[in-house]
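Omission of a single protein chain aside, the complex is shown with its protein chains in their original locations.
Chain IDs A, B and C follow the sequence of writing; residue 1 opens each chain.
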Amino acid sequence: MSSINKRAKQISAEIISNKKVGAYHHITLTVGEIAQLIKPGNFVAVAVGGEDSRMVLRRAFAIYKSSMDPLDGGIVELVVAPHGSGSKWLCSAPIHSMIDVILPLGKAFGIPVNPVNALLVGGGYGSAPLFGLAEALKAKQCNVDMVLGASTASKIYAPQEGKRSTNSMIFTTDDGSLGLEGMVSSVIPEIIEKNNIEIIYSCGPMAMLEAVTQIAAEYGLQHQCAVEESMACGIGVCMTCVLPVRGEDGIARMVRTCIEGPVMEGSDILWNTGRKVPSEVWGAL
Amino acid sequence: MSSINKRAKQISAEIISNKKVGAYHHITLTVGEIAQLIKPGNFVAVAVGGEDSRMVLRRAFAIYKSSMDPLDGGIVELVVAPHGSGSKWLCSAPIHSMIDVILPLGKAFGIPVNPVNALLVGGGYGSAPLFGLAEALKAKQCNVDMVLGASTASKIYAPQEGKRSTNSMIFTTDDGSLGLEGMVSSVIPEIIEKNNIEIIYSCGPMAMLEAVTQIAAEYGLQHQCAVEESMACGIGVCMTCVLPVRGEDGIARMVRTCIEGPVMEGSDILWNTGRKVPSEVWGAL
Amino acid sequence: MTVAFDYSTSIGPTSLPNPILTASGCASSGKELAQFFPITELGAIVTKSIMLKPRSGRATPRMAETPSGMLNAIGLQGPGLELFIENDLPWLHQQGARTIVSIAGETVEDYAILARRIRTQPGVVGIEVNISCPNVENRGLVFSCHPDTARAAMEAVRRNVGGDLPIIAKLSPDVTDIVQIARTVADAGADGVALINTLLGMVIDTRTMRPRLAQKTGGLSGPAIRPVAVRAVYQVREALPHLPIVGMGGISSGQDALEFVLAGAQAVSIGTATFGDPQAAIRIKSELEQLLIERGFSNFSDAVSYAHRAEQ
Partner (left out) sequence: MTVAFDYSTSIGPTSLPNPILTASGCASSGKELAQFFPITELGAIVTKSIMLKPRSGRATPRMAETPSGMLNAIGLQGPGLELFIENDLPWLHQQGARTIVSIAGETVEDYAILARRIRTQPGVVGIEVNISCPNVENRGLVFSCHPDTARAAMEAVRRNVGGDLPIIAKLSPDVTDIVQIARTVADAGADGVALINTLLGMVIDTRTMRPRLAQKTGGLSGPAIRPVAVRAVYQVREALPHLPIVGMGGISSGQDALEFVLAGAQAVSIGTATFGDPQAAIRIKSELEQLLIERGFSNFSDAVSYAHRAEQ
């Protein structure tokens, strides 16, 4: 057997809870033992639409939380924005319905061996995987600060319990309806300096990840970001989810973000190449 | 405005009941005032599958019953066999869900002005429109006998209350699990003779309608049958639902069964033409 | 909110109050739909392709549903030219509908005769020339699949129709190079092209283990083919920027229609969607208008071909 997708399984999971929280749906699935294999940053790929659906592709969702519940066994929680037809279908799925899920997929966030000061930056539902990450970091005695941004208050996903593992939590919204008015990137430098940040983790829209990458570079910090590229399969067979990424050998390649990501080192990514393959990419046309 | 489809409306109807009865589902819809315009033999065309469905065509269903309910207002009842994806979707539609329905469609059974002895012959769910017809005939002081056939007992749809308007009711099943073993056509001659039948009405599989047509011809009886051809639209615009039918001028034409039918005079139909257009048909290639 | 939005469009010499048409063969001659909405509110009714003689069409089964689409083999059933002129056109004219008559021939001469008779009928604002038909004089090859026959059919129509009535060539997508065919018919005098007709397809019935349709093959339509249709419109628009295009193929919402407009269609036809929703055309008319207004367009024409604009 291959080492790719090596812990992944395709299972039928029951939706045991589906609640609207702000602009999102918080959805809980029972997935059995496999919940124990999940690490912060992993994602699931969900078949959407049911049997007679015209949607033929899976949808990827970051895992917000996974745990072993005494009653329900292994559970996985997702935070889903009702955006297009696939996510809307999922958000309106009734409790007790079964969905076809593949998990865990993708590379997880790297957890430092020794305690560090970490800044976690989330945009919109991109906050979802950060809470599990915060817990994992806290368990390693890290200092965890968090900044979450969104266009408006209802799009900040930050449950009360999520704050447990963080030392500080700052919100920014474009419209000022919650926390500071503005973008996350505007508050990051100050936090880095004040809290002596040593590593940044981020998840959110690509433009945000790019901005964070720039700031991380300015401060010479490591920056792991979970990217979000259109994925057709989630398991590495379709080649739709690629990004130009520089490898350890210094050569940039089109890399599948579903199996080499979604978590990647921000500075390795060739950002915003304007719908073109940069000529420096290996095998560029 | 045109005279075609002239009483039909496209409405959003609520499913207020959906019960399994034998092999079928008995489904009740609230349709409002339009229920009053429905006559036995009319049908509805239902949009199936919901918003993201890959099913693009409507499904036709005979109207089993229509009435004005003191509580629910106008209601329409259907008897649906879970066959392929469209009918299965409808059979599994939850109570209180809304469906898009066009009704009433098609030509209804002709009701004689004076009392006659009528035989109603139904195959499978083809019995559905016959109960309303029986009531209408009874109201005209007709004598109504009914023969219902199916492959097996669970596919005979004959609710207790349906028997009210009939003088006699005979069942036949291919496997003998209910009533007589055999096909409806085998018992019809005897009934015709015994009960002095003057007109036959039928609804069911095309092969059955053809057999009944032959018997009617032997006895020189009028025979109105409700045919079932594949329909894409149900309202006369697609030309998929045609049958070769002889007109009053003696010329056979390919006729739309959704607007010129489904009820037609059996002897006018050119039956079982073996996937060919008979050369005598007007404009045949 | 009342917005002064100019929804009008034109195809060659004809202007229409809005760009929403029915697709030929999917609205008969309008009577059946009149119960569901005022057909005069559409840009035009495109009638089912009419042939010289009465025609029974093909045997049944004539259709099969397919994933997000359907296959049909109606075989151009219809009453023939004279009865059509006697019954259908006067009714449409009486309603005040704008009518584009679709004509279909078995020979080049058929097209000439059809065009000559139709051009003088009241209420007719255009002729759509369905050249996706088998040419009985040439091994049944489809006219629009070969430049020579496509040209011959269009020239025959052009010779018989003056410049006041637009003639629109309706093309089949089942060709190696649709731009070449579009260019050919434009050279032969077409005022515009209708893109696309159905794709040739087949469904096998896994119960009988034979082709489902009596005719074996049929034409594939519906949302399934939309990407092929949008591509055809975009390609033809890019190659022939001044040739008006009527876009169609799987349009079932305002969003879908907008794709065609941005790709380069001056008008759009609603076909298979009408079978699922008799009010599709009129619904799409208002959905598209709303989407255009939301995007800041003050008139429809500005949106046509907008996807071709230069990158900033």
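To be clear about the criterion, a contact is a pair of C-beta atoms (placed from the backbone, for glycine too) under 8 Å apart; a residue touches a chain by one contact, two chains touch by 3 or more.
Here the structure is a predicted model, which means the values were calculated and not measured.
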item: Displayed chains contacted by the hidden chain, counting the whole assembly; value: A, B, C
item: Candidates C:Asp88, C:Glu259 or C:Asp277 - the one touching the absent chain; value: C:Glu259
item: Touching residue (missing chain; options C:Thr120, C:Thr217 or C:Gln290); value: C:Thr217
item: Sole contact to the chain not displayed, among A:Ala62, A:Val184 or A:Leu243; value: A:Leu243
item: Touching residues (missing chain, whole complex) on chain C; value: 66-69, 71, 145-146, 174-176, 199-204, 206, 209-211, 216-218, 220, 222-228, 230-231, 234, 250, 255, 258-259, 262-263, 291, 295, 306-307
item: Touch residues of chain B, complete complex, unshown partner; value: 54
item: Absent-chain interface as seen on chain A, which is shown; value: 1-6, 8, 10, 47, 54-58, 100, 102, 229-230, 232-233, 235-240, 242-244, 253-254, 259, 273, 275-277, 281-285
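Assume only the chains that are shown with their structure count from here on.
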item: Pair of chains with maximal C-beta contact number; value: B-C
item: Chain A-chain C separation of Cα centroids, rounded to whole Å; value: 46
item: Inter-centroid spacing, chain B versus chain A (mean Cα positions, whole Å); value: 55
item: Numbers and ranges of chain A residues touching at least 2 other chains; value: 54
item: Touching two or more other chains - residue numbers and ranges from chain C; value: 67-68, 223
